[in-house]
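The complex is shown incomplete by one protein chain, all other protein chains being positioned as in the whole.
Then we have subunit A:
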Amino acid sequence: MSKELLRVSDLKVHFPIRTGGLLIGKYTPLKAVDGVSFTLNEGETLGIVGESGCGKSTLGRAILQLIKPTDGQVLFMGSELTGVGAEVVRQKREEMQIVFQDPLASLNPRMTVGDIIAEPLTVYRPKLSKDERKALVRDMMAKVGLLPQMINRYPHEFSGGQCQRIGIARAMILKPKMVVCDEPVSALDVSIQAQIVNLLMDLQQEMGLSLLFISHDLSVVRHVSHRVMVLYLGKVMEIATRDAIYAAPLHPYTQALISAVPVPDPDIEKNKERIVLGGDLPSPMKPPSGCVFRTRCPKATDICASDVPVLEEKAPGHRVACHHWGPPEKKLV
């Protein structure tokens, strides 16, 4: 077993939302992330899946301390990130970076590509000379598949896929230990998605990176991840190795998610019986009592409304939070 890099314990991010009150505001907490715990090992990819509003992006940012967690603990390389000064966090950020979803919006339109990629170096390696910095940037550009002679161009001159390569180069230039990838391929065309996925996996191999791969696309997550965590309304529903999650998911929500993925194969797709969940995601301001998934769960009973299911190990390395957990009743894909 490789070394543990990140340990997140009972992490909570609650946003106060003003819900009334005339002069003295009345606030209700929006529980975006509500008690999430997991670990990430060196060189490992943890896929984080869930639908919009499940808190997957907030979780990624809270780990990097881009959003201040309300409660809980983040241990990165053995040192505490929560409740410590900004300077301590800043030093640790050298080792943890992020790649954003929107490739163009995450790049400053007034900076050249060279300056964008070099910015982490100017912050964390101020002693480097201009030429040394430029050499590192060129190397990095070549590594992510950009032509080094494009160093003086501006982001708008690049396509979406190329912009994502720039974002990846910026995240990788300090040779971090961990990169949070927040929907890195969702905004890209199918043919470009495959290029970026391959690039991320190659870089991970080469640099021994750990990735937190946040995505709503279950097929992509299966391809890149070693382990997968499923979130719903800020809570962990299930976490297990990739093969366990996809071959034998134990939580009804995971089962529905997997069954909902359209497969590009007419014979399978036209004949499969999808598990279709009724209704929509409840408002995170008013989450259901007990199990948050119970309003859409095909297996829900009275106990689900009264008791919050605890995330427990049901098989080695396979943790599930459900009163009625069990293998799927029919073939999912």
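The rule we apply is simple: a contact is a pair of C-beta atoms (placed from the backbone, for glycine too) under 8 Å apart; a residue touches a chain by one contact, two chains touch by 3 or more; residues count from 1.
The rule is short, and it goes like this: contacts and distances are computed from a predicted model.
Trainee: Choose one: "Autoinducer 2 import system permease protein LsrC", "ABC transporter ATP-binding protein", "3-isopropylmalate dehydratase large subunit" or "Helix-turn-helix domain-containing protein". The correct choice is the protein name in UniProt for the chain not shown.
Mentor: "ABC transporter ATP-binding protein"
Trainee: Based on the whole complex, identify which of A:189, A:206 or A:329 touches the chain you can't see.
Mentor: The one listed residue touching the chain not shown is A:189.
Trainee: Specify the residue from the set A:3, A:26, A:68 or A:274 that touches the hidden chain.
Mentor: In the complete complex, the chain left out is touched by residue A:274.
Trainee: From the list A:134, A:153, A:222 or A:324, which touches the chain that is not on show?
Mentor: Checking each option in A:134, A:153, A:222 or A:324, the one touching the absent chain turns out to be A:222.
Trainee: For subunit A, which positions touch the chain that isn't shown here?
Mentor: Residues 51-52, 159-162, 189-195, 197-198, 201, 216, 218-220, 222-223, 242, 246, 256-266, 268-270, 274-281, 296, 333 of subunit A touch the chain absent from view.
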